[in-house]
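Omission of a single protein chain aside, the complex is shown with its protein chains in their original locations.
After this line comes chain A, so read on.
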Amino acid sequence: MHKPSRHNLNCTLGVVALTALLAACGQQTPGTTSVATTPKADLSEHATVAQSGKLKYVQNELMVGYTDDASLSRAATTLNATVVATIPEIRVALLRVSGDSLKVSSQAFRLPGLRYAQPNQIVTGEALPAVQGAASLNAQAASKDQIFDELPQYALDPRHLNAKAAWDAGLDGTGVVVAVLDDPGDVSHPDLAANWAGKAYNPFLNKVYTNAAEWVKDSASNFASHGTFVASSIVAVKDGKGIVGVAPGAKWMPVVINPAATTENEFYSSFYIALGAVWATNNGARVLNNSWGGGTSFGAVKDAFDYAMSNGTSVVASMGNSYYDEFQYPAALPGVIASGALDGSNRRTTFSTMGRHISSSAPGQDTMLANPTWLGGGHELISGTSFSSPYTAGVAALVYQKCPAATPFQVRRVLETTANNTIGSNPTGFDRDTGWGALNAGNIAKTLTSCDKLPAKGANVKINVTYADSGGQKPGVLGDVILRGKGMRAGATDDPTPLYLSTTDAQGNATFAEIAPGEYDLYVAGADLNITGGLQDDRGTYVGSLTATSGSTRVNPDMKDVTLTAASPNFNPVDPYEPNDSLDTAKAIAYGQTTQTAYIYGTPDDFDVFKFTAAAGDQIKADVLAAGQLGGSLDSYLFLLGPDGKTLADNDDRGDPRIDSDSEVTFTIKAAGTYYLAVTSYNIATATGDDGGPFNKYQLKLAKTN
């Protein structure tokens, strides 16, 4: 039996963020108010959503990181793009391009001064934990210590978050603003209105709302409830009615990253999530709650979170609802406080994702939280790490109230060192199931009696990567950097030694914000061969050590320069046969010859034409060696043209059954003459879009087989 061909293998293109609300949503109760359909700030009204593999992106939007304004405007001019919006704080811009952004992104990489260029990803959903049952409440048997306002809340009782002990000691979040990046929260809900910070933000519309009625009018949707549930766990008002949040003295700022206008999961793209995070930081939020996740968050979202942390703002995220031991993003980003979910008996719930990156756990199953007024109001039970995360954000707000100068790493360590660590698979400390344990707000009030008692500060690390090859030194773009704590016990689920991943930007910088101080193994590797299609030898590697020191900052980080002996990705390759875009300019190829590496690149709708002389009866075989055999990004297409320029044969993917995305034509020549072989990409051949990345490489091979 032959080896299986590659098409049998499921190669998922997962460049993307598959993002979801990390909640089990409360079901809609019968007879809830239906919301009139009003135009929403829905992406689909403004843009075409394209899909490649699992990557969903806005077809004509490109997100770039830039180094200075000049390089941005130069890039915009070169790409014939308009700048839609920028986030100057983290130097990220959204460009509207004329073609398909996935194609343009590879082109944009070669422009000077761009740190990265990515299609503007759309984040979509993953499975939620199953909906929980419902019924009328009969609170006769609820413990008295679970009633704070009206409805029972086990989450806050002395066996769980122990909130009252903190409130009694004066820690209720007063003076702290928490931003909730989510679907639009209901600022008019009776249990929330008094704790609205007075501002709400829609980054897509770049609109700041200060009027509750206007916000509700623009946001109400049958699918938007998650952000309201989340907010109520933090700031529900202590007024003797309904429920109370863990930090009822704090204020709440909704930031829409998911309009949920027509379905539950319709997240704005990464650019707007980043814009929302930056806006919230600039508007005084000290905690950003992120009850969403999936895919990866390198690029704009990581830049925005790094920016927030450098401004003393903590980033809290839900671990995910997969139940797997795995990294989900943004929870796994360096510096992010990742929260797992517990049930009423402080057991890890059967949906809570686990992993080495978890910080701590909080109640997340069957929590009684506020339902938006546009879905009938009141309160419902709901489950998910989506709700352990905001409880964690609320507890972080208590720390900021006490110690406004605390750094995000200090806040994280306060939470971790005061948690009840007897839970989970390690009853004496950290475990991957529940982190450092169940958060205990009362314990914080008891322990953090003065800010002198704050734990040591975290570290901020910057690794600069340079590629040295025969062409000299170039920035280490598309590289990846791993910090792996020394002494890590591989596979030990009670080992808290951290592992951090980051990609490099166009200057070759990889940053790690607010990480644990200590000794690390440092692994640095060159450009991602998935993107460049380079050879294994092109990817230089480096293994070394790094000391991350407590108190280093984004401005004065622990730095290390690493020079790799590695091929710098050639963003501007030279095609030795160009110009050969027409029959007139076709270059000769002979039987038995394989061309040098050439590129479908540099000109719009590039067709590269080669010619050969054939005699009648020649059986010929022409092969394009592209992504399938050479690597790179070219999904090739090959035409055989007769002396009259008419197509005699063409092929997209070779083999029957298909072997890969390379192309192959066999043909028996009927009459002597000059024949032509035209190589292009699948997209160009089928007019499904332009295609011109610098990694679109190929070689053409011609043979006579008789």
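Throughout what follows, contacts are C-beta pairs under 8 Å (C-beta built on N, C-alpha and C of every residue); 3 or more make two chains touch, one makes a residue touch a chain; residues count from 1.
Going forward, contacts and distances are computed from a predicted model.
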Q | Protein name as given in UniProt for the chain not displayed, "Putative tricarboxylic transport membrane protein", "Blue-light-activated histidine kinase", "Fibronectin type III domain protein" or "Polysulfide reductase NrfD" | A | "Fibronectin type III domain protein"
Q. Of the listed residues A:488, A:583 or A:648, which contacts the missing chain in the full complex?
A. A:488
Q) Among A:525, A:567 or A:702, which residue is in contact with the omitted chain in the full complex? A) A:525
Q: Quick one: say which of A:211, A:262, A:282 or A:345 touches the chain that got left out.
A: A:345
Q) For chain A, which residues reach the chain that was dropped from this view? A) 1, 3-6, 8-16, 26-27, 29, 129-143, 150-152, 154, 159, 242, 295-296, 298, 322-327, 343-345, 347, 349-351, 356, 365-366, 368, 378-381, 480, 482, 484, 488, 490-491, 499, 501, 503, 523-525, 528-530, 536, 539, 541, 543, 657
